[in-house]
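A protein chain is absent from this complex, but the other protein chains hold their places.
Residue numbering begins at 1 within each chain, and the chains themselves are lettered A and B in the order written.
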Amino acid sequence: MNAEALAFYTLAAMVLAGGGLVVLSRNLVHAAVSLVPTLLGVAGLYVLLHAEFVTAIQILIYVGAITVLILFVILLTEGATGLRVRQRNEQVPLAFVVCGALVLLLWGVLLRVPWGPPAGPMPAYNPGAVGRSFLLPYVLAFEVISLVILASLVGAIVIARREE
Amino acid sequence: MARLAWLIPLFPLASYAVLIFRGRALGDRAPFVAIGAMALSALVAWGVFVEQVLGAESFVWRAAWAVGGQRVITVGYTVDHLSAITVAMITLVGGLIFVYSVGYMGGDPYTPRFFAFLSLFCAGMLTMVLANSFLLMLIGWEVIGLCSYLLIGFYFRRRSANMAQMKAFLTTRVGDTLMLIGIMALFWQFGTVDYHAVFEAVQRGAKEAAAVVRLGPWEVPLVTLTALLVFGGPIGKSGQFPLHVWLPDAMEGPTPVSALIHAATMVAAGVYLVGRAYPLFFYTPHHEALTVVAWVGTVTALLAALMAVAQDDIKRILAYSTISQLGFMMAGLGVLGYTAGLFHLLTHAFFKALLFLAAGSVIHAVHTNNIKEMGGLWRPMPVTFGTFLAGFLALAGVFPFSGFWSKDEILLEAYHHEPAVYTVLTAAAFLTALYMSRLVAYAFFGPYRGPAHPEPDPWLPEDYARAGLYRPHGYHGSAEPHESPPVMTVPLVVLALLAFGAGFVAVPGTGPEGGSWIHHFLKFKGFEAAGIQAPSFSWPLALRSLGVVLAGMAVAWVVYGLEWVRSDQVRAWAGPAYGFLRNRMYIDTLYGWVFVRGGLALAAGLWWFDRHVVDGLVNLVGWTTVLTSRLHRLVDTYVVDGLVNLVGWATRGLGLLLQPLQTGRAYNYILVAAAGLAVLVVVSLWRL
Partner (left out) sequence: MIGLAHYLVLSSLLFGLGLFGVLTRRNAVAILMGIELMLNAANVNFVAFTRFVDPTFVRGHIAALVVITLAACEAVVGLALVINAYRHLETVNVDQVDLLKG
């Protein structure tokens, strides 16, 4: 087992364990905190995949911003998220069956395909490549996503504002 | 200094912006904004001019404006001898007219608006003169057109002013459209509208076989066609035959506007453009575009002079004389007299502005435009008379007034290059002396024939009454003619000095090698390469034209001054010819019939067609629709409604059936969706 495999399996374990906790933990604060190793693990996978820029963004936005935001909200809505509130609904067994079936079936599809080795060399300077790509062929996506950010900003402020 | 030239049009433009937004608040101080801006502009312009005189290099600044592939449209300005001397003239004459307007428009409630438009007018003209490309020139050109429209119709409650402004705008538009097509043709041919690049390309093209356009049976070289299309603009703006009809009617505007239009700005634009685009005309095969220019100018000069003889309105006579003099300029440019034509433009600006302003002063005094109701004005209005006389002598071309030198230059060039033009122009010069002497004799000599109690102007706008003014521009309550205030006479005196002295730059010996300074300063470089020599000043020719002028004045003096021959006898004797001239050769009437009535008739025809044919069709469609809809209603009530109700019942039944599935809980739905996804995966697996 070489270093890459070692890293991959470690990260995979981290991701799955964290994800399991996120989904299963009865305490929502624990669940939210468990998001951190999961997302960091995913960030590590990005490093393995030579996506340094995405890694940075993953850590900045997911780990740094979204997780903290979720924690804030959980604390703000303490009355509804406390331990004495039932956190699961009545379709747990059915959901387990469906999810398990879906995952197994997906494996059935994706393991049949003979995936090749890594294709081609990755760009030497990843952020540069991402920037060029964003501003040349995908400039429309870039602009649209900027608009979406703006709209969600405004929307969030309007929705969360305390009415006078 | 040349680097500051962009400021020249900017000052009047800023003044326009200030006056149009804040003019009402500024009130009586509004004119000073405009005059101040014009003074600053004049300062820069004269700085630039003096620098050019002292031998500075010509200077072009340009920046990319629009880029389309390989073609770049630039914007910028050109400072060379031609543009420098022209902006100097415009700012000087314009500034004097501004000062005069303070007196003339005194008490008019719309003075701020007036000065705003004047400022914009000058800004447009200066832009047009300083432009570095046909496109920027066109922008200035159109601004000039707009301002002429606004100013001619300044007394907007007067119907004749409305008609005149429309006439001016539409008539010049004919020429402008041709010019726009010409500029597009230039862009199409050369991929640029920069003067410099276009002229270089034309010059280079002149050495090769010209591309030819087939127009019906004729084959016209493309470059000639382009040049003539561009010349369409000057024909309209500079009032050349056959688009001269708007210029006499432009007298409906206040007199300073007439002066500005006739001297410094509007009509000068056309001549200036021909001078600026001279290579375009010159490098056509055999200079044929220039020949057209020459003959258009010559015909205009003669016809306008003829028409002027039979007019009674002082401003109208001056208007026809302007047309005639513009014809001289065009003819001068056309007969290879580049310097002569442009020099005449400059001197004419001085003495024509002077004549108009003096005429305004006269009108101001006697409250009429009709020269037959004036008379003997030299005694009560000595300054006006003296200055008018200076303008008159300059216009007629009497030695040593400026008009003599510039007109003589044109005649000299015509004599050397196109003798037929020379003959016609000499006749026009004779007529010029004749009608101007008639005007002077009627207005300033003889007994005062004015009405003792002049009628108030029939168009007196109610705004003036509302403003508490019985009469615009300084009514003094007396019917006696009186001299105008100094604010009006001082500009007159300055202009009179210029009208007298501006010609001396053309005196032989003032320039190097025995030539005149103006020939040295304003010269077309293409002449040297083509081996064309400017003829040198010759006394016999000058004396001959002076003799013609004196003869014209003598004839007029015999008829109108001494009255040895009564003018009504002449009129009776001339009969139909007089009527023909008095009615402006029926050209306006012809246009009225063909274009105005024709347009109206076309409109009426279209209206009839619309009313009877199109409306009939529409009504038919309407009836059919009504009929169909009645039928439709039956179907609708019984068939469609039945179906709709059926659908409604069916939906309701189905809804009742499916209601239990609608839990309103998102996670139920997502579960179903996930299960559906699993099913899809199974299906795809099965098919693999």
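In this text, a residue touches a chain if its C-beta (ideal position, glycine included) is under 8 Å from a C-beta of that chain, and two chains touch if they have at least 3 such contacts.
The structure displayed is predicted, hence computed values, not measured ones.
Asks: Considering the whole complex rather than only what is displayed, give the residues of chain B touching the chain that is not shown.
Replies: Residues touching the hidden chain, for chain B, are 664-667, 670-671, 674.
Asks: What chain A residues would touch the chain not displayed?
Replies: 2, 4-5, 8, 12, 15-16, 19-20, 22-23, 28, 31-32, 35, 38-39, 42, 45-46, 48-51, 53-54, 57-58, 61-62, 65-66, 69-70, 72-74, 76-77, 79-81, 85-89, 91-92, 95-96, 98-100, 102-103, 106-107, 110-111, 115-123, 126, 129-130, 133-134, 137-138, 141, 145, 148-149, 151-153, 155-157, 159-160, 162
Convention: only the chains that are shown with their structure count from here on.
Asks: Per the centroid of Cα atoms for each chain, what is the distance between chain A and chain B, given in Å?
Replies: The computed centroid separation for chain A versus chain B comes out at 71 Å.
Asks: Please give the residue numbers of chain B that touch chain A in the complex, ascending.
Replies: Touching chain A from chain B are residues 665, 667-668, 671, 674-675, 677-678, 681-682, 684-685, 688.
Asks: Chain B touches which residues of chain A in the complex?
Replies: Touch residues, chain A against chain B: 89, 91, 94-95, 98-99, 101-102, 105-106, 108-109, 112.
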